[in-house]
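Omission of a single protein chain aside, the complex is shown with its protein chains in their original locations.
This part shows chain A:
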Amino acid sequence: MFKYIFKRIMQAIPMLVIISIICFGLIQLAPYDAVDAMTTPNMSEKTVELIKARYGLDQPAYMQYFYWVKGILSGEWGYSIVTHESISKDLSVRIPNTIILVLPAYFIALVLSVILGLIAGARKGKLADKIIDGLSSFGIAIPSFWMAMVLIFIFGYQLNLFPILGMHTIGSEGSFSDLFIHLVLPTTVLTLSFMPELVRYVRSSTIGQLSEDYVMVQQAYGAPSIGILFNHVLRNVLLPVITIVGMSLPMLVTGAVVTETVFGWPGIGTYFVKSIQGFDYPIIMAIMLLSSSLVIIGNLLSDILYCIVDPRIKGMGE
């Protein structure tokens, strides 16, 4: 097993290197010069040259790549062109904000989806299945910004139950209950937008598992159908779900771009949107590198988890 895990990690490293080369290549192609983030248009040629030399920007591209990688690894992500602020500092404030929002939403969506998916799968073709499956199709089709606006209008404005802006009420920044009521609406939107796909995935996986021999054996022993569902089918259904969970790791960074923008949530989403609007290349590249690396790491994690959970896979690496 360790050999397999080791092998997977070894495979992931060249992928990360390739991703970083692609990102670096795109930065080079972008219509800006990295030195723009540190200079102003009024500086003289000589000053600009000095700054270039200080950051190694006068070196050939492959040397710059090594400087860049060294910077990334030591937490030096460069500066924003627009605000001249350190990107790693900005990210360290914003990523936790996004995680507070995305993690609970994803967790709730996962739990609800597994239950609803199992029910729908077990009752395939019956009324419950039609309702759940129908609503899921509906949910996939609804854009999240629209759902957010509807929820804001009904619960935030007309019923006036929840605040609609940001993370905190001004003045009560430390209060958890204040944070909580600010979380309700955006989390609901995210949960509803994560759910449909997961439900349909669990449902189809359940339908597949129900036709397996072990289900027939259990039925022959006279086990109650609900017992079969939760004791035996659930475990097998959860296996592929691990893959999905692993692959959604980048969602922690980019999972809520639209929702955050609508609710004015100070996370990565608003930061990303602002930098795209301002053509702030260093930030766009940093977030791109981060989320594409997370895709690879997420895949790696799900493979490893899979191998730990499912004994049948252990032998495959050898």
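Just so we're on the same page, contacts are C-beta pairs under 8 Å (C-beta built on N, C-alpha and C of every residue); 3 or more make two chains touch, one makes a residue touch a chain; residues count from 1.
Simple rule for what comes next: contacts and distances are computed from a predicted model.
From the set "RND family efflux transporter, MFP subunit", "Na(+)/H(+) antiporter subunit C", "YwgA family protein" or "Peptide/nickel transport system substrate-binding protein", the protein name that UniProt assigns to the chain left out of the figure is "Peptide/nickel transport system substrate-binding protein". Contact with the chain not shown here comes from a single listed residue; of A:I13, A:A53, A:L161 or A:V309, that residue is A:L161. From the options A:L26, A:V69 or A:M149, the residue with contact to the unseen chain in the full assembly is A:M149.
Across the interface with the omitted chain, chain A contributes residues 31, 38-44, 47, 79-80, 82-85, 90, 93-94, 97, 111, 115, 149, 152-153, 156-157, 160-171, 177, 180-181, 184, 223-224, 226-228, 230-231, 261-264, 266-267, 270-271, 273-274, 277-279.
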